[in-house]
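Working notes for the structure below.
In this view, the complex is presented without one of its protein chains, the others remaining in place.
Up next, subunit A:
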Amino acid sequence: MAGNLQFDLVSPERKLASVPATEVQIPGAEGDMTAMEGHSPTITTLRPGVLRAVTAAGVQSFVVTGGFADISPASVTVLAERAIPVAEATPAVLDELLAEARAEAAAALPADKAQAEKTVNDVAALREAVLKH
């Protein structure tokens, strides 16, 4: 049985979660990763995606966009620019996110274009994934 690590999820506006979790699945910029107790210290940026924390009370899922995760052997702190519990992520909210990402991509400088378009794809994939549930 794996031990617990402290899982914190904060957005600029509020603290969404602060609970012990056995594992946390993070949508990293370079691929998903799962952090469990004893994970080596890592800092990774996030891509828009679904963050899952497995806790004693069940699985908590959040839609997150932008930000980073700070993983240490005993804790995971996710700082997301925007974090929404999956239950609150209605199609309208997701559509808005997608529209925002598209607008940003359209306005992006050529140097940032690829990055912005990748974000649009990520958000679109995220939308599909959440709506399927």
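The definition used in the following text is that contacts are C-beta pairs under 8 Å (C-beta built on N, C-alpha and C of every residue); 3 or more make two chains touch, one makes a residue touch a chain; residues count from 1.
Keep in mind that, in the parts below, contacts and distances are computed from a predicted model.
According to its UniProt record, the chain left out of view corresponds to "ATP synthase gamma chain" among "Phosphonate transport system permease protein", "Tungsten formylmethanofuran dehydrogenase", "ATP synthase gamma chain" or "Hydrogenase".
In the complete complex, the hidden chain is touched by one of A:N4, A:Q25 or A:T42, namely A:T42. Within the set A:Q6, A:T22 or A:T77, the residue that contacts the chain not displayed is A:T77. Residues 8, 10-15, 28-30, 40-45, 66-68, 70, 72, 77, 79, 81-82 are the ones on subunit A that touch the missing chain.
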